Each structure stands twice: as structure tokens, then as C-alpha cells.
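The other protein chains are all here in position, but one chain of the complex has been omitted.
The letters A, B and C name the chains in turn, as written, and every chain counts its residues from 1.
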Amino acid sequence: MSNELNFNIEEELHEECGVLGIYDFDGGDVASTIYYGLFALQHRGQESCGIAVSDTEGPKGKVSAHKGMGLCNEVFTPEVLEGLHGNIGVGHVRYSTAGSSTRENAQPLVLNYVKGTLAMAHNGNLVNAPELRRELEYSGAIFQTTIDSEVIAYHVARERVKTPSVEAAVANAMKKIVGAYSLVVMSPRKLIGARDPYGFKPLCIGKRDNSYIIVSESCALDTIGAEFVRDVLPGEIVTITKDGIASDTSLCFKERSREARCVFEYIYFARPDSVFDGVSVYHSRLCAGRALAVDSPVEADVVVGVPESGNAAALGYSLQSGIPYGTAFVKNSYVGRTFIKPKQSYRESSVRIKLNVLKEAVVGKRVIMIDDSIVRGTTSALIVNMLREAGAKEVHVRISAPPFLHPCYFGTDIPDEDQLIAHNRSIDEIRDLLGADSLSYLNIDRLNEMAEGLPICTACFSGNYPIEPPKEDIRGEYSR
Amino acid sequence: MSNELNFNIEEELHEECGVLGIYDFDGGDVASTIYYGLFALQHRGQESCGIAVSDTEGPKGKVSAHKGMGLCNEVFTPEVLEGLHGNIGVGHVRYSTAGSSTRENAQPLVLNYVKGTLAMAHNGNLVNAPELRRELEYSGAIFQTTIDSEVIAYHVARERVKTPSVEAAVANAMKKIVGAYSLVVMSPRKLIGARDPYGFKPLCIGKRDNSYIIVSESCALDTIGAEFVRDVLPGEIVTITKDGIASDTSLCFKERSREARCVFEYIYFARPDSVFDGVSVYHSRLCAGRALAVDSPVEADVVVGVPESGNAAALGYSLQSGIPYGTAFVKNSYVGRTFIKPKQSYRESSVRIKLNVLKEAVVGKRVIMIDDSIVRGTTSALIVNMLREAGAKEVHVRISAPPFLHPCYFGTDIPDEDQLIAHNRSIDEIRDLLGADSLSYLNIDRLNEMAEGLPICTACFSGNYPIEPPKEDIRGEYSR
Amino acid sequence: MSNELNFNIEEELHEECGVLGIYDFDGGDVASTIYYGLFALQHRGQESCGIAVSDTEGPKGKVSAHKGMGLCNEVFTPEVLEGLHGNIGVGHVRYSTAGSSTRENAQPLVLNYVKGTLAMAHNGNLVNAPELRRELEYSGAIFQTTIDSEVIAYHVARERVKTPSVEAAVANAMKKIVGAYSLVVMSPRKLIGARDPYGFKPLCIGKRDNSYIIVSESCALDTIGAEFVRDVLPGEIVTITKDGIASDTSLCFKERSREARCVFEYIYFARPDSVFDGVSVYHSRLCAGRALAVDSPVEADVVVGVPESGNAAALGYSLQSGIPYGTAFVKNSYVGRTFIKPKQSYRESSVRIKLNVLKEAVVGKRVIMIDDSIVRGTTSALIVNMLREAGAKEVHVRISAPPFLHPCYFGTDIPDEDQLIAHNRSIDEIRDLLGADSLSYLNIDRLNEMAEGLPICTACFSGNYPIEPPKEDIRGEYSR
Partner (left out) sequence: MSNELNFNIEEELHEECGVLGIYDFDGGDVASTIYYGLFALQHRGQESCGIAVSDTEGPKGKVSAHKGMGLCNEVFTPEVLEGLHGNIGVGHVRYSTAGSSTRENAQPLVLNYVKGTLAMAHNGNLVNAPELRRELEYSGAIFQTTIDSEVIAYHVARERVKTPSVEAAVANAMKKIVGAYSLVVMSPRKLIGARDPYGFKPLCIGKRDNSYIIVSESCALDTIGAEFVRDVLPGEIVTITKDGIASDTSLCFKERSREARCVFEYIYFARPDSVFDGVSVYHSRLCAGRALAVDSPVEADVVVGVPESGNAAALGYSLQSGIPYGTAFVKNSYVGRTFIKPKQSYRESSVRIKLNVLKEAVVGKRVIMIDDSIVRGTTSALIVNMLREAGAKEVHVRISAPPFLHPCYFGTDIPDEDQLIAHNRSIDEIRDLLGADSLSYLNIDRLNEMAEGLPICTACFSGNYPIEPPKEDIRGEYSR
């Protein structure tokens, strides 16, 4: 076990996707609303994005789509947006590892099948995708992407021949696919939303005038001026047609306790202004901060959060402990996706370019620094050092999540165990690597409080997988 | 039947594609050679292009690909080309009608199937693609493009389960697909070339050092410094592995007279420096010019060709008739794909911007103007008028092909009958529309001479289709 | 005086520029350090940016430069950066009104003049630029841009003939130009920094190893890992040569009380982690918040800042009043410069897309909302309304600056008086327009406290101009 950190790597965890579907009963074009909605989901994926629209009154199967690598404001121009006509549509933002051919993997997936056209956007990861792919290939299927969505699409297409409706085909397909998925599907006259029975990934329903929206996070509803209606249930299939909204809950678990929401959505991925299954993300972060204050108190002069995601927990810590809340960092919001990373030296590091310490706020002070997680530890160590250089007398690190110890098979890009700082190391060893005066993680049984008792998946911390993990590590196998 | 021409339309006919495959036994990277080869095929398609490569010694299924809308020098940068590693590869250039989602249709098609990966590039059009698509869809297939190549790929994938090799699967697939196709297929360890039994589209084999090349036109072999080896036979499947080159001719017609090479490749599509099935394109054009001089003589001072494709026939006419050859036009080679077309006025027309008359060469002269075809007649009428404005005393138009009268179902983008100037019009009526002093087309039975007796398809002129045409007009049906 | 707000306009104030110069005595390339430094200045200008470098040991006059429209990470690629060789250089970020030819106005200005080459980057606005331009034109000058920097450059060039050194020429030029300017100038062997005698704009000196840096804000020194050395004095000319650093203070005011630092740098423009003339920007904002709490107290449950610039004052208000600090807003950091602005409707507004309210944090609460300024009032009114929609019981607006009442002639883009919400309106009228329960501005005599007694310019609030304002409104006259 090395006692040195490799500073030449990216520290951030990545969510895999965000999805959005909309159906305007008044027949208005929906592309620009999808575009604004995708902005509110952009934190869920910055690698590629896309929109596909159709006209429910137009010729069946006429889908207009545009996809590309990059952020929404890089991929879409006014001309492109104006060329996308239709009152029903789906959109997608995506993260994945880079590569020359990843544009093929951008979503929504648009396809012709036995009953016309289908556009599909998907957030999540299947655990049985490899077996399903192999089966499909043996029956003559060809795969043009490496995304699980294509596997789902095949199952929908095959079931569609035997079933009376596309939503029934989706239901049948869901009996075969296993894992994490929140889906929006656009058929020529229907918008369908579906969430896996475990409810790993969020999905909710909104309404604006005569339009229904199905979307990954409720914050996107605020952005487009829509009202939150309700969450899609784990296992539920919601179908929106011109006759209104229909629900199929036959695939939901009888015992709701089997549900397994990704707790990391609350801890880090989701925007704090989203609410999932009744629990406010912001509130759950405050709560984690309060719990840290109770479980791991320390005398100090100021509590600060590592922006942006550490701020809410810092506020919670402050409120609970009475130690004043402070702002210790200035984040540079102009450092975009394409900035040229410095050849790693301490003098010019990506961290320094993105973050600076407010000396005034920490000089001579005992500082409690709250962050939401430590993956490899490199960024945290740099930040602790920056605080010290700025004159902080003590730096106490508090993490608003338990230590990462296990891989995730459900759509979170956690690196291999041997790259996780907490793997095979004691808290004291980690503290020394970070150069902190003290270090505490959130106690794992506090997670239930954060989620206000909702059944959650804590596998990356506990190793308790709600679904049997695949024997082999399947992540990345299908990269081209 | 209108007696006015609509000048607001494009006149040129478009070929649908060019393909190229290469296998370097010495293990060198082939991407840059494919790139240079595609330049020599660029006249066969300017809408999109792509390259896919693999390493025969690398991990099976690791394909690197890059595709994009535009010309080769727009789509490929040095960085992209350097990122494409592999000693086996296929490339493609494509023409198609424009549209927001056509990037999906760019080739090569790269896919995962039961036996690993496959990359495929295809030139041609199937006549039974719609039936085959429907059949496939009923068995659960999904289509992500609107190109026939995807239909072919599915058949290869389905056959592959039942057959010992990919080339056997290609052979089985070829028993089902009907129409025009020249194919190059790259499997992880093999390069396969196949040509439909009619031989509609050209395909030939070349060699450079320890590399084999399979390509649409022989001119590309010259460009990359390779030697021409031989043509792929109509119906032949050629398989190149590390053990050398193998041929399967079991699908070739027993009666070679059933073969039906597209005569328009000789007349217009192909580059004059290509040789197909033993017949030089340049020579066949000279020959057409000579035939025009014999069949449709006229007294004149100079013979000129409409650049570029009319020049060879003009030279043939001159050599046969003894009337001096001249250059009457200057073509502007800087008017690229993306130039802003003028709102159609006579003063500023696309034709004038692309072409100017050398007054000096025609003033006071009786001019014979040779062109290879007239589609709608608008460009020809403009050019005749430009010659007159420049001072030509007489303008005699000679066309080195018969009149277009029938649609093509095999990959040539001939417009609907009612847009063809020759449809329901006499030669005299056409002559009047063009404003020419006289007009003659190539006599249809001269086509055999042009092709030096090779069996050819003349359906667009004669209506004699070598394959039963589909009942409905299938062209464009699968556009999204 | 209308009682309606026009929501279809941009609300934000814009700074005009940021400058940076660097001289590496060890001969290393400085372009990439300038690039990282410009990131830290990006908030001072997002319209265009540029870098010019030279080699002090190379041939005199060989300057490499690259400029372009957009942010640093849009304008610079690794290739461009690697092509900029030299150990001395200057960089610039710029804001200006849009326009087709504004690229001409991007800086640094690079020019050949009597003594070789010069590159110059400039932040500020001259009040006598029009007169100087006219004089220069009458003596035969031509102007290729519409920026004041060109006027300065001319004066330097003309003085250079009569003076022994470029720094002497700069000094002579400074006797003629009147207004706000912080300059960095690169001559083949020297780096010069100069600040106008009023000290309107900040400028400071840093050091890293064997490199000297002159830059608009000290935060950029942190970013590149340099130490702060000292501020350039108002009126001082600093010259850095291989022999070290020299200072000319002959132009400084004898009475330092005539100095007139722009107080809006402290209030809004500058990054909170910068320190100007000994006063921490962050601290001055805290101080303004505390003053508001003292002067305009109100009973409430939470104090929140409008991000980003309102947060520090909100913290100050909270610390002073004891009312808890909270986070009420989530800012979307992915909404870039080029995002497609919605056609203004309440449902989809730029404000909503950029900002969302954390309902959880404000529902049922009496909220004190702190912002740094109100220009036209449209954004503020929208935000107040968003807080109410989210359930806030009361909304008390506190502005950490006095009301804007007068135009600025020194480089801040304040709109015309009749567009300023405070123009000819009482506080109560403004409060009603905003829909707030109460409204208070910072008391104007608190500004001295904020600046810790430094002489400041408060003209935009008070109308007391440190320099006679020009008779005519010169802003924008020289737009092409």
C-alpha cells in the first residue's frame, strides 16, 4: 500500500445520465423546452447530449433528432433547435469515458422497429446486459453502440410483436432486464416513463399548462416553470397519451423494503434543489452535516464547505454545533470542459486554477472543512494544504458520507478498489495522507436518517448489494 | 408539359458511394492510406465519409472509427488520423439527400454481433430492402439507420451463427439480398470484398508491397501508389487473410450475359483514369464522342466539352471529325460544397459562378458543345445562352449518352420522370428549350461499343431492367 | 416614469478588462502561465481575450500573438499555446458591447513603431480620448480599432522619438492621457506596468521563482502559485528589465487624498479573494453586510445572498445580526456565454434557467435577501417573486451598495440614467416595483468604511466626479 498520492488524476465522481420527456397536448414545439430542461440536468452528464422530437399529428415515424459531444450550449444552436419540430420529445445528457467513437453512444437512441419508430433515453446500468447481449447476438442481433439502452430497445422491439401496445412491450422487457434504469421512451403517439423496481435512479412527473413532463430530477421542473406532480414509483410504468396519464404498477415490489435508491444521489449527484421520493436533497445534506457535528465534534472557529457540494453539509454542521459558518473558497466558474490542463506541478494544478482560498476567512483560524466524499484523496490533500498555506491554524476534515470501499454496478463511475484511498487504510493513515489535523467520515448508519427511512442502496460503502453483482467486472467491457 | 425550365434546381446527378478496404500484412497503420484513397473516390460522394480500422494482432473487437458530414479534408484532421491505429481498415464516401439526422447514415457501419465486430462499407441499392427490413423487424430487429447496409449486416449476422466463417455468412446473405452492391467488410482478422452478381457497381483489387487493397475504382490505386491486380468478378466474394487471397465464385451467374454493369459509370460517374472490367473509362468516352461525330455530324469551327466530364467525348468528336478541339469554359474550382447559392436570378446563378466562357475561343465561331447528359436541362440551357452571349455564331449540342427516360433503382439519383427534360418531349422540343441550333443524343445501340461488348445495364435509357423493379417506388422511403 | 419593468434585458453590470504581464528571467515560455492567469481574471471580461509573447534573447520585434472572441478556453487550444514562444508576455480579457467587427478591438494591441515592437494591454477608459484622437488624426494618424489603447499607443510612439527609453515615453504619454487606466506594456526587452494617478483600476506585482508578474487582481497570483509583492501605486510606472525592477513615482499625486479607487471593484467587480491596496475585497463585503445589519435591521429567520456576489455581504449581515445564514439559491454553472436565450416569458426566463430557489430553505420563513446592486431591477423583481413562490413568508431586500444614480466615465458599463431603477424613484417606489416587503440600500457614507479609509471614487452613487466628466457622453461613440 503506497503512502503517496498520485496527483495526476481526476478526482471527481461522475453520474452517468439524465433524461427528460415531454408531451404537449396543445401541439406546440417542445424542443426548446427540452433544451432548457437539459440545462438543469447538465450536472448529470457533460459528455454528450441530444434531443429527439416527433409530431403526434404528423406522419408516423418522422423523428427529428440532433445529438453531439459536449454541453447543451455547445451542441445546440438556434438553427438546430428551430429545425426540431414536434410536440412530443425526449432529451438526454450523458457522461462516459472519452474515446474516438463515443459519439455513437450519444442518446436518445432513435430507431425503426416493427411498429414504427422509437426514441429512448436511459439513465442507469444493467447487471445482466452482457448475458442479454450475447443471447440477442445469437438470435441475429447487431449492436451499433455499447450502451445498455440498445439492449433494452431490442427487448422492447421483440416483445412488441407479441403484445398489444408499446407500454406492454416495455413491461415485458422489464421482466428480463435487471439493474438500474430510469427510462423515457417516445413512440409516435405516446410518452412512456419507467423506473426499475429498485428505484436506483430518480424519475418524476411534472405538468405545465397542457404538457406533461417526465424527468430525472425535479429541479428541471422549476427551471422550465412546471409543477411537480409526483415521483414515478420504483417499478412503475407511466404512459402518457392524448387520453391522459396511465400507470402500470404490476412490476413494483410487493415489499417496498426491497427498493434500493442510490444514496449517493442524495449525498453528491443530485442538485440540492431536487426532491426525490419526498426527500429534499438539500435537507438530507444538512442532516448529514448535523450528524457529523454530533458524532465527530471538534473545537474550531469556522466551518467551511468545499464547493459546491460540501456547502449544505457545512451549514448543517454549523447550525448543529454553533460554530460559525464561513466561506473559505472561491470557485472559478469559467474553467470549462475544454480548458487545457496544466502539466501537473504543484504550482499550476487544476485544483488551484479551479479553487482559491479566501485567506481573510481562514487566517489564524481552526477550520472544519466539510466535503461530500473522498475518492483517491489527491484533491482533498491539495485543498488541506492550500488552507494551511493561507494561514489556517488547524484543518479538521469531515466527510458527509462513509468511506468508499466497493465498486458500483448500477451506474456510478467509482474507480477500482486499489485506487480508493480508504481501501486497506485506517482513518489515521488517510488523515496523514491528507495532512489534516483530524478526519471523520459519516457514520454508515446515519445514511438512513439522511434518506428519512426510505430503502436505500449503500453498496459502495457497505458491500451489501441489493442485486447479486455480476461475477466478472463488466464495466467498460463493451467499449469499442 | 411545360415549356419553361425551372432554373432553381440542382442539375447534377449523384453517385451514391465509394468504398475502400486495405489489409497490411506488415502490420503498418492503414488509416492515412485510406484517407488518401478516399480522395480519389471523393467524386463518388461528397456528403459524408468515414474510416474504421482494427489491428489484426490486437484484441478482437477493438475497432477505431471516425465518421462525419463533409469532404475528407473537412472530416479528418491530423489528430483524428493519428488516433486511428490498425493494419486493417475500410473507408467510405457517401452522397445522399441532406437532412438533420443523416450523420447516422454515414459509413462504414461498425457493429458488434455474435462473432465479434464487423465494419462494412457499401455502394449500391437493394431492390428488396423494404421486404427484408420488414421481415427482420418482425423477428425483432431494430434499425438505427436508413441505409441498406444495415439490412445486409443483419443478414450476415444471422447467417454467421449457422456458418463456419464470415465469408460463408456473406455468401449466404448474398442469396437473399437483391440489387446493386459492392461491399468491403472488415472482420477482426479478415478483409472481404463482394460484388453483386450483376456487377452493377465496380470493385477491384490492388496491391502495394505487402498490402492488399479492395476499392471501387482503380484510379485510387494509382493515387496511393498501388498496382492494379484484377477486378472482383460480378458475384465473386474475395477474402483476404494473413494466408493470402481466396475467391468464392459460386454465386456468379453461369451465363455471364446476365451481368449488367451500370453504363453510366462509363458515361459520367467514374473518373476517366479508372478502368473497369478491362474497359478504360476514358477510352469509352472518346469512343462515344467518335460515335457522335459519325452519327450526328455538323459543320463547325470548334468542338468543346462542358467540363469536366464532357471533355473526353469532345476530344473523341474532334479526332473523328477533324474539327479542331477547343477549350471554351473556365471552371472555378474554388466553389466548394458550402458556398452560398445565389437567389436565382439570371445575373447571378450558380452556373455562372462555377463556369465562365472563354470569349476569345468561341467568338464568331460555330461551336459544337459536348456534354455527357441532360437531366432537367436547366444548366444546359444556361450554358448554351452563355456561349451565344460570348459571340458564338451557332451552338450545336451533342450529348454523349442517350436521353434519360426511366428511374434507376440501383443507386443512381435520377429524379422523377416528370422532371426529366426528355420525358414526353421530342428532340426538337428539347432543342428549342435549350436554345440550341441542333441537338443530338448518342444512339442507344452505341452503348455496347462504349463498353466494348461487356454486358451492361441501360435501364435509365431503355427501360429494360435487368432485375424486376420494385412495384412501389422505394427510393427515399426510409428517410427519417 | 413607468411603473413597469422591462424583463427583456440583461441585468448584469460589466467590467471592461483585466490585464496581466510576466517576465521570466530564466527564459522559460510564459504563454501557458498567462493562460492560467487569465482564467483568474475571466470575470473581468468574457467577450474576447488574447496573449502576446516575445523572447528577450530572440530577434527584436518577433512577437507571437493570438487573440479571439470568447472565453480563454474557447480561444486557446493546446496547439495555439504551444506555438507561442517567449519568456516575456502580456495577456488580456475584455468585455464590450457585441458587434460584427469587435474582433479588431481584442487586445493585446501589437504594433510596430519607431523603436521596434510593442504589445499593450489596457483596463480603463480615458475621458479625453475623443480630443486626443482628433488631434492625432489631424497630424495624420489612422485608427484601426475603437479602443482607447490605440490612443495611448500613439502617444507612447510619438514620445519615444524624443525620449531615451520606452518607460520615459510612457511617462510622457501619461501626462497627456486623462482617465482610468491600468496598463501592461511589453517592449522587446522590458515589461512595464502603469496605473493612472487616481488609481481607478487595480494593478499589482507578484513574483514566482525568477519571474515577475504584473496583474489586475491578486487572485491571479494565487492561481499561478506566485507571491504577492506589492500594489503598483496610483500614478506609478514600474519597469522590469533583466536588471530587476525600477519604479518611477514622479506622476503620483502629492496629495494622496486625490486618489480615487473605483469602489465598485470592492462591491462587485473584483473576485473576493483579491486584495487591493491592502484592503481585502472579501472583508469589505463582509463589512458592508455588517453595516446593513446595523443601519437597516429587520426581524427575520434567515439571511441569504444572491449568488455569487451577494454571499459575502449576507454572511456579514448574519454575523452582525445573529440571524442564521442560509443558502436559498442554486446557480447553474453550465449556462455559458452562448446559451440560447429564451424568448422572454415568465415561464422560461434566463433568470430561472440560471437560478433556482431551494424551497426547503425558505418555505414559511421571513427571508433577508442580500444583493450587491440593483441596476434596472428586473432580475431582482424576478428573484423576489421566485422566493415568494417557493413559500417565503416575507422578503426583505438589502443592497450592499447605495443606489446607482449617475453614469460612469471610467470604464464601467452603467446604462443610461433613465434605465436605472433608482433614477427619479423613491425607495418605496422601488420596493413596490420589486415586490419586496422592505428595501434598504447601503448608506453612502459606509463606503469609506468598506474601503478602510482609502480615497475612493463614488461618482456613480454620489455624482462627485474626481475628474471633470466630458461634456458630451462619449461612451460608445467610436463603435464601428
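The criterion applied here is as follows: contacts are C-beta pairs under 8 Å (C-beta built on N, C-alpha and C of every residue); 3 or more make two chains touch, one makes a residue touch a chain.
Quantities reported herein were computed from a predicted structural model and do not represent experimental measurements.
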Contact set of the excluded chain (shown chains only): B, C
Sole residue of B:Val19, B:Ala40 or B:Ala141 that reaches the chain not shown, by the stated touch rule: B:Ala40
Residue of B:Gly21, B:Gly235, B:Gly326 or B:Pro403 touching the missing chain in the full complex: B:Gly326
Omitted-chain contact residue, chosen from C:His92, C:Arg158, C:Arg376 or C:Arg431: C:Arg158
Residue in contact with the excluded chain [from B:Asp29, B:Glu135 or B:Asp222]: B:Asp222
Residues from chain B at the interface with the omitted partner, ascending: 32-33, 35-36, 39-40, 42-43, 46, 71-74, 76-78, 81, 208, 219, 222-225, 271-273, 275, 280, 282-283, 308, 311-312, 315, 318-319, 324-327, 330, 332-340, 342, 346-348, 352-353, 356-361
Touching residues (missing chain, whole complex) on chain C: 61-66, 80, 83-84, 100-101, 104, 109-114, 117-118, 133, 137-144, 146, 150, 153-154, 157-158, 161, 478, 480
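Basically, only the chains that are shown with their structure count from here on.
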Most remote chain, CA-based centroid, reference being chain A: B
Centre-most chain [mean C-alpha coordinates]: A
Whole-Å separation of chain centres (CA-atom averages), chain A against chain C: 36
Mean-CA-position distance for chain B and chain A (Å): 47
Between chain C and chain B, distance of the C-alpha-averaged centres to the nearest whole Å: 60
Multi-partner residues of chain C (at least 2 other chains): none
